[in-house]
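Only a single protein chain was left out; the remaining protein chains are all shown in position.
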Amino acid sequence: MNNNPQLNRDGELQHLLTTEGLPISILLKILDTAESFVGVTERDIKKVPLLRGKSIFNLFFEPSTRTRTTFEIAAKRLSADVVNLDVAASSQSKGETMLDTVNNLSAMHADMFIVRHSQSGAAHLIARHVKPGIHVINAGDGRHAHPTQALLDMFTIRRYKKDFHSLRVAIIGDILHSRVARSQIHALTTLGVPEVRVITPKTLLSNKVERLGVQVYHDMAQGLKDVDVLLMLRLQNERMLGARLPSAEEYFKYYGLTQEKLALASQDAIVLHPGPMNRGVEIDSAVADGKQSVILSQVTFGIAVRMAVMTILMGN
Amino acid sequence: MNNNPQLNRDGELQHLLTTEGLPISILLKILDTAESFVGVTERDIKKVPLLRGKSIFNLFFEPSTRTRTTFEIAAKRLSADVVNLDVAASSQSKGETMLDTVNNLSAMHADMFIVRHSQSGAAHLIARHVKPGIHVINAGDGRHAHPTQALLDMFTIRRYKKDFHSLRVAIIGDILHSRVARSQIHALTTLGVPEVRVITPKTLLSNKVERLGVQVYHDMAQGLKDVDVLLMLRLQNERMLGARLPSAEEYFKYYGLTQEKLALASQDAIVLHPGPMNRGVEIDSAVADGKQSVILSQVTFGIAVRMAVMTILMGN
Partner (left out) sequence: MNNNPQLNRDGELQHLLTTEGLPISILLKILDTAESFVGVTERDIKKVPLLRGKSIFNLFFEPSTRTRTTFEIAAKRLSADVVNLDVAASSQSKGETMLDTVNNLSAMHADMFIVRHSQSGAAHLIARHVKPGIHVINAGDGRHAHPTQALLDMFTIRRYKKDFHSLRVAIIGDILHSRVARSQIHALTTLGVPEVRVITPKTLLSNKVERLGVQVYHDMAQGLKDVDVLLMLRLQNERMLGARLPSAEEYFKYYGLTQEKLALASQDAIVLHPGPMNRGVEIDSAVADGKQSVILSQVTFGIAVRMAVMTILMGN
């Protein structure tokens, strides 16, 4: 992350790997560009020719139909050619290294790689490796980062709250395993949010996150007080197997967001969730579907934000 | 099915969920529109810009490469953007509900969902749930319905037999498990076919089907007499495991369509099958590849019919 490999010498965005160290000017450029794409996705013909003839590869070393779909839709609406590669199931099993796979696709004149990988740092490694002119978007790497998710969260917050400078934002849930939380904290800090809290059980806290200047709470009643924005995290139950939590029911009791707990926050607080939701675990259906939820707006804006990132990268 | 959720207040088609209760005017509109698309699929450039910029999602909760492909081809020839989602393998396994998946894709400004699901009623549930302007096509739900299959069968019958009003049609095989049979019976009845028979072993008959006004036969010799159209059903052998049938050989002996049995029908009778065929089980190769078979025409017309349904839905 030293020297910010995602920027070129002129400070322009070459890759989107992390929100850490991303200058506020670039953050705002992405958010502003995304505004124009919200309009495109609402048109009758949801398509612009900006990336016609470009070859974009969804390079997913860890399967995620949902995330892959958001990038696929964004790329198709920009008129790019998209190829989906579920790499876990193919070359890797034939013993080819990740960089050989990338080299091969690059030699086919790839323009962009959307990379998801279970290992932290995978997208960085690829970005350092590819030739100039090939762009990399990190679509989630291990516990490290998921920058487009954080950017669409920022876009959503700005849409509903206008200004970042007077907000209290709480990130709630499984901080330890969450690449989303890390990316959110960096983006929120850069955008000038004065107070970022994390609310999490002690067993799901990460030392590294504490060092990022957030306030740590283990109690929802205290943590939610006067909060304007609630960023819920998905409980990655497939990663835990009971080691860190007694049960989903127990978790819900203390940290699941119900209407009662939400009432402790500001009256006009908004609730975000990156999906897919575990209803009845980290969030109650009454909240998920309630009037303070902006969860589906996040999805809508997510397409526009990804279109913006792709277009900005291809223009640099 | 009460109030026909597939029609809007003006009686226009919003979703295609079932052929049950579909007015004859809409059935005929689909068949007539499909006629024009048969021409498109025979052109040198098999593409029209009718659905350019539209986002169509193949939402398959039950895998079927074959059916998915027919919709994918139809959508691409209409210039739509198509995204394939094999949902069984993704979000569902992460605990997301079907409606959350649909909500998410809707928030991405989906225009149409093609839904296949092992549970009867799944497409209806989705259709009731989505916002106005989003259209749902049922591509097969449990034992309930498979309307585009029935429509392409009707198209094929009309092409070869011109008029529905003097036909004897027999549906032959595994009625009990067949969503295709149900959809065929409703369409045939609405289109004015005076005599619809089902020929099936007693163990594969469904009470509900009997109530639809069909004549039930358990003997091929009797059932096939003077029949003009034979609608063969696929023997869903993966669903039976010997519980209802002694063996595939035994089934073939009594219900497998051979040239000898076919000779009992009208001399110019035509044979249809929804595919994939179990040759030597429900149908003999001599019949499948014989001159009375119109099975491959069904496939050709199937693309045109699906293009017609998609275009009509998007126009309403």
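Per-chain residue numbering starts at 1, and chain names A and B are given in the order in which the chains are listed.
Note that in this section a contact is a pair of C-beta atoms (placed from the backbone, for glycine too) under 8 Å apart; a residue touches a chain by one contact, two chains touch by 3 or more.
Note that the coordinates shown come from a computational prediction; the quantities given were computed from them, not determined experimentally.
Remark: the omitted chain is touched by one listed residue; of B:Thr65, B:Ser166, B:Thr203 or B:Gln259 this is B:Thr65.
Listed residues B:Arg77, B:His144 or B:Arg197: the one in touch with the omitted chain is B:Arg77. Touching the omitted chain from chain B are residues 41-47, 63-66, 69-70, 72-73, 76-77, 237-238, 275-279, 281, 296-297, 299-300, 302-303.
Mapped onto chain A, contacts with the missing chain fall at residues 52-55, 81, 83, 85-87, 89-91, 94-97, 100-101, 103-109.
Basically, only the chains that are shown with their structure count from here on.
For the two copies, chain A and chain B, the CA superposition rotation is 120 degrees, given to the nearest 5. One simple way to say how far apart two chains are is to compare their mean CA positions; for chain A and chain B this gives 40 Å.
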